[in-house]
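With one protein chain held back, the other chains of the complex are shown just where they sit.
Which chain is which? They are A, B and C, in the order written, and residues in each are numbered from 1.
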Amino acid sequence: MDAASRRFTLTIACPDRVGIVAAVSGFLAEHGGWILEASHHSDHGSDTFFMRHEILAESLALSLDEFRERFAGIAGPFGMTWAISDSAVKKRLVVLVSRQDHCLYDLLYRWRSQDFAFDIPVVISNHEDLRAFVEWHGIPFVHVPVPAQDKEPAFRRILELYHEHRGDAMVLARYMQVLPGWMCEALPSRILNIHHSFLPSFAGAKPYHQAYRRGVKLIGATCHYVTAQLDEGPIIEQDVIRIDHGDGVEDLVRYGRDIEKAVLARGVRYHVEDRVLLHGHRSVVFK
Amino acid sequence: MDAASRRFTLTIACPDRVGIVAAVSGFLAEHGGWILEASHHSDHGSDTFFMRHEILAESLALSLDEFRERFAGIAGPFGMTWAISDSAVKKRLVVLVSRQDHCLYDLLYRWRSQDFAFDIPVVISNHEDLRAFVEWHGIPFVHVPVPAQDKEPAFRRILELYHEHRGDAMVLARYMQVLPGWMCEALPSRILNIHHSFLPSFAGAKPYHQAYRRGVKLIGATCHYVTAQLDEGPIIEQDVIRIDHGDGVEDLVRYGRDIEKAVLARGVRYHVEDRVLLHGHRSVVFK
Amino acid sequence: MDAASRRFTLTIACPDRVGIVAAVSGFLAEHGGWILEASHHSDHGSDTFFMRHEILAESLALSLDEFRERFAGIAGPFGMTWAISDSAVKKRLVVLVSRQDHCLYDLLYRWRSQDFAFDIPVVISNHEDLRAFVEWHGIPFVHVPVPAQDKEPAFRRILELYHEHRGDAMVLARYMQVLPGWMCEALPSRILNIHHSFLPSFAGAKPYHQAYRRGVKLIGATCHYVTAQLDEGPIIEQDVIRIDHGDGVEDLVRYGRDIEKAVLARGVRYHVEDRVLLHGHRSVVFK
Partner (left out) sequence: MDAASRRFTLTIACPDRVGIVAAVSGFLAEHGGWILEASHHSDHGSDTFFMRHEILAESLALSLDEFRERFAGIAGPFGMTWAISDSAVKKRLVVLVSRQDHCLYDLLYRWRSQDFAFDIPVVISNHEDLRAFVEWHGIPFVHVPVPAQDKEPAFRRILELYHEHRGDAMVLARYMQVLPGWMCEALPSRILNIHHSFLPSFAGAKPYHQAYRRGVKLIGATCHYVTAQLDEGPIIEQDVIRIDHGDGVEDLVRYGRDIEKAVLARGVRYHVEDRVLLHGHRSVVFK
């Protein structure tokens, strides 16, 4: 990454009041910060304010550590929840897969082509099938079987691997296991899933079969954060495609793959670019 | 309608087997029938076959009555459910509205501009608000109040009006009353509703509020046939539009109007052009 | 409009540098301005910065006149081009139509239902056809014939009517006359047109015929500002719909109407809500 494109991303949520933008932009200006991108959202129902700034790193007269120290003086009085990240430090996504490979193919393509900036330190699977393809990309592949009669050790091992590989987030790329509640709670807003329906329709198992039986005219996919409540976590991104009466379940599965990988890729990008701020059960996504 | 564009539309459903198309197209060819449009669907799960033909009326050496008489000889052996309609006879849609006028505006525009062929013999409402606009178009408007404490007489009156005006179908253009089960059963596959959500998500009341609370990224609308099970009837058409975190409930309502009227218009067109064939709970829509 | 929802909209364009946001938001905060919505765009190619703020009117300790006077002190040093508008003052759109009424129906519906805030002081047409429908809405209708052999007096009369009715913008709602160059230049960024193609494809006459001949799989519509170069003005909004080989030119015309009115409505809304800032030949649209 060349200096000219390195950026710091500052995200903020706080109670809404007059003067927030003035305080933040005043601070940035004082230290020479060139704003490349800025987004605001004022949530009228809850009187909460959300901001995201991308600042040209080389313009700022402060190191990140100095920024953090000094900005605390602004953040405190306004009651801000905030974070700042550095585009030179790629987020590390631990990817979990089972046997289906369409989302994995897509993520590996985007990683290899640097479609957007992220790293994959390890791919974990409950099956061996995709080892060769992952390893061809030079990425470690770990097989963690999840035996039906005793799944807990497997999930403990997965969480260990996540920490060993210094994961910043976990991506369930059509991973066909339900994570235990304690694991979801251990990584809040850090586990992204792709569900193969337009939630809240067709939560749970076999959504394409459900969609076929109901006779819907569009099918969709949903990228969401995983919480202890299955398919109930905050939605990051969704999309749909048109089907018709001539399409059987197997066609829905086939066409669905294209929308699943597209929605997951967008959701992952929004997450790694710090575009997603949570507001209770809802998400603010600054595109 | 000039002779050159008058067409007969033949729709057929029957158990699937070899020879159906040959028998039907052989019959049409024998009587000079020029096929303008033909659609087939073979439902693998149920072994049911569906067909729709548009035949140039002036090419056929038979009157409609003769057609009906002779075609029965084909239909019987194949166990066909079938119908034939004449584009010179416009379908008569009895429209029910409450106070919201976006779907009504849209339907009246399409009727007046002959966007597709249909008539509106009467508009019925539980409020007086839209009388002047309807009457300006030269269409009778009947106010049938639906008092909360005793709704049955109102619905009996509406069904009477439907028959008095020789209705072919009833369109609920954001009519804010739930029809009684006996009325739904009296007009099977003849009552079209527009529901302001992407069913089966957010059935029932206040779907935009439900959608807002769930934090979905797309909202939709569904045109479906009304059955005694609220919001459970066969779906004819659906569509969605993208929203974002900046949109409050009132924005969803506002943007939703555009998708509601578009989806209702398409659903109504498919119905009046005999493009919708039912297959249990699902619809075959030959576009 | 109640006090709680009245808002001032401030739009700014200026050379990009550090400190713009700080200066503007500092000024707003100093005078109590509650920011409801804020959008920024930094154009990297040209080093130009664009901003739009919606400020709660009742929060501001300044009248609009005082705001204008004092804000000049900020705007000058930064070289800002800027404007501030008051949502309590509806923009007055002079609508021009010919015989086709789909865009007119749609605009009148949105005006009557207050889908978004604007007024229509007069509708002008080169034909009498739509007089009754316009007048039913209580809006004056003026017939200005445009004789092929001498069009100039007609356009001079139209511009007079625009000024007599204190127009803020002119909307060509499928007006089938090409405006003279002097008229386009008299109202820069004030005349909105809907072109029935996805520009730059199929500029000029009969775009649906052109689209049919080329065999495209999607057709579209474009809302743009009118300049002296036909169909070359800055684009505000575009959209498309899918067609197929079964659709003849007349079907394209029919389906196209739906996309034309939707695109025009969005373009008009962006304009009246001061969401469109021009950047040479391109538009910044803060949605």
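The definition used in the following text is that a residue touches a chain if its C-beta (ideal position, glycine included) is under 8 Å from a C-beta of that chain, and two chains touch if they have at least 3 such contacts.
Values in this document were obtained by computation on a predicted structure and should not be read as measured data.
Engineer: Which listed residue, A:D47, A:E66, A:D115 or A:E128, touches the chain dropped from view?
Structural biologist: Of the listed residues, the one touching the omitted chain is A:D115.
Engineer: Write down which of B:A3, B:V18 or B:A148 is the residue touching the left-out chain.
Structural biologist: Among B:A3, B:V18 or B:A148, only B:V18 touches the chain that is not shown.
Engineer: Touching residues of subunit A against the unshown chain: what are they?
Structural biologist: Contact residues on subunit A toward the absent chain are 37, 101-102, 105-106, 109, 113, 115-116, 136, 246, 254, 257-258, 262, 265.
Engineer: Could I get the residues of subunit B that touch the absent chain, sorted low to high?
Structural biologist: 18-19, 21-23, 25-26, 28-30, 32-40, 42, 59
Engineer: Which parts of subunit C are in contact with the chain that was left out?
Structural biologist: Touch with the absent chain occurs at residues 41, 43-45, 198-202, 213-218, 220, 234-235, 237-240, 244-246, 248, 279, 281-285, 287.
As a convention for this text, only the chains that are shown with their structure count from here on.
Engineer: Which chain pair racks up the highest number of C-beta contacts?
Structural biologist: A-B
Engineer: Over half of interface residue numbers shared between subunit A and subunit C means same, under half means different, so which is it?
Structural biologist: same
Engineer: Which integer distance in Å separates the CA centroid of subunit A from that of subunit B?
Structural biologist: Taking the mean C-alpha position of each chain, the two centres sit 41 Å apart.
Engineer: Mark out which residues of subunit C touch at least two other chains, giving numbers and ranges.
Structural biologist: 37
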